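Of the protein chains in this complex, one is absent; all others appear in place.
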Amino acid sequence: MPILSVRDLTFHYPSASKPTLDGISFDLDRGECLAVFGSAKSTLCLSLVGAIPHLVPGRMQGEVVVEGVSTRSARLAELATKIGMVLQDPENALFNLTLAADVVFGMENLGVPREEMAARLETVLGLVGLQGLGGRMSQELSGGQKQRASVAAVLAMQPTILILDEPTRELDPLGTEEVFGLLARLKARGTTIVIVENDPDQVAPLADRMLLLREGKVAVLAPPREFYATVRDDPKIRFPQVTDLYLALQQRLGLTGPVPITLEEGIQSLGALYRQHARH
Amino acid sequence: MAHSIDSTPAIEAADLRFAYPSGVEALRGVTVTIRSGEFVGVVGQNGSGKTTLVKHFNGLLKPTGGVVRLLGVDTRTKGVAELARSAGYVFQNPDHQIFCNTVREEIAFGPRNLEMPAAEIEASSRDVIELLDLQGLEERHPFRLSRGERQRLAIASLLAMRPRVLILDEPTGGQDRQQISRLLGTLRQLNAAGHTLILVTHDMELLAGCASRTLVMFQGTLLLDGTPREVFQEVEALQRTALTPPMITRWSLGAGLPGPALTVAEAVQAFDGHPSPLAQG
Partner (left out) sequence: MALYTFALEGRSWATRLHPMTMATVVVCATVIVFSTLHLGVMGATLAALLLFMVVGRLPARTTLAPLVLILPLCFFITLIQTVTQPEQIVASWQVLGREITFSGQGFVLGLRITLRVVLLALTLTFFFTVVHPAKFTKALCDLRMPFKYAYSFTLALRFLPLMLEELTTIKNAQQCRGYDIDRVNPLLRVFRVFPLMVPLVLIALRRAGTIALALDLRAFGARPDRTFFVEVQRGALDVGLRAAAVAAAAVVLGAVIGGWL
């Protein structure tokens, strides 16, 4: 059974005649990573996590089912233990004064007993690589550390699905590396991930499938290689440069074979090709 | 492309040092000269001093040691508002400056502060509205604009003051490929018209596609200074900074091309067997 199921999801913001999300349907399996591109990505994220319909005004039709529970009928607190969201700006998600206080905040709200909070705090800080920093003031952390702290605060509530909405937008390259390193580790442990991210280099190797939203509808839903091949004419999407190169040469040189999405793949497939060409 | 309008360098920094009141040394002796008409990219991790450095160029920060000259003028002798005539600084978040009721008023704010004559303000506003693709939005309330439009509005409002030097801090945040490409085109146009451009960015692909010169900052010092092609070949130095060249550049080096490719287009040309700029190394 899929861990997340979206069925005919449609959403209108108040007094909007056109829907922002229009009949979206897809399933996610446990442990899968889905990357989302296109318009209305944030609205989709808010729908997955239950903020729509519980917090955001508007009209929702259709269903989002998380671990067998509909987001419409479940309470937000219950959903928080199944699906969690990491926001773009970690500054807004760390509202306590120390790191530890932020990590335990969700657990406190859920009424988790103290001993268990202490145990989960240890575990989660270790998972994100911030062990021993619990006493640090949140404002003293680096960007990458803040975002990892934000992830820790969400994971402390033990959701099995993690949604990330442009998590590296405010970060420098080092911080971005840290966050994606963490995501790779989480994926290896079986966490299901939905991520909105513009940086193709990092997201292409991580994603199992990629979803493109156009005018609120699902335009493309496919594994990365197929995805990039299908959307090659979309001027808005950023490709890993080796993928760009391959697709640019594909027709001209009659290339067959898998589309490269990482540097290594690019060197393997296109490097050999170049050497052939260079000889002529 | 980088032609000098006159011989006064746009920016001169001599042994520039800066320490925060807390004692933390952000810049440890940076010396660099930027000629009029150059298009310079400044990169570095957070904390490398890249933003601290460019904030000295328009006088937002004053050196605690050494000297910085903007178009020949020591920045310590003038206030930021005065130096704004020569150098425009576009902040990363456009919402830090937008406050007027219409786009038109917003664009006119800077020129009014500089006491530009009304006719000139009118002409300047028209120019920048066209350049930044804001036609039709003149009477719109800025809050109703999308993030990308607000970012263009911020650039327009700085440009309307007709500064010779334009400094942009991460102007491409959260924009899609098309919007970034459009912005790049505008920047190239400005550079061709004689403006000196300084672009602070994390995006190495962006840098490779437009800058003629790259400054790499690391722990408060200027580690590398050269064309992007030169800089990307300094593999060891870049490793120290944990900055990685664009994927296509790394690919070209790994695939054995005669030199580093800066863009996908250059890499494609290599397959065509064109005598490429790559062969110059």
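Order of writing sets the chain letters: A and B. Residues in each chain are counted from 1.
To be clear about the criterion, a residue touches a chain if its C-beta (ideal position, glycine included) is under 8 Å from a C-beta of that chain, and two chains touch if they have at least 3 such contacts.
Because the structure is predicted, anything quoted here is derived from the model rather than measured.
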Omitted-chain contact residue, chosen from A:9, A:87, A:128 or A:213: A:87
Among B:81, B:192 or B:265, the residue in touch with the chain that has been omitted: B:81
Of B:89, B:232 or B:251, the residue in touch with the unshown chain: B:89
Footprint left on chain A by the chain that the document does not show: 49, 51, 54-55, 75-77, 80, 84-85, 87, 89, 91-93, 95-98, 100-101, 104-114, 117-118, 135, 137-139, 153-154, 157
Residues in chain B touching the chain absent from view: 58, 60, 79-81, 84-85, 88-89, 91, 93, 95-99, 109-110, 113-114, 143, 157-158, 161
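Throughout what follows, only the chains that are shown with their structure count from here on.
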Distance between chain centroids, defined by C-alpha means - chain A, chain B (Å): 30
Touching residues on chain A, where the partner in the complex is chain B: 142-143, 166, 169, 171-175, 177, 198, 201, 235-238, 240-242, 244-245, 248-249, 253, 263, 266-267, 270-271, 273-275, 277-278, 280
Complex contacts: residues of chain B adjacent to chain A: 45-47, 173-174, 176-179, 181, 202, 205, 242-244, 246-248, 250-251, 254-257, 264, 267-268, 270-271, 273
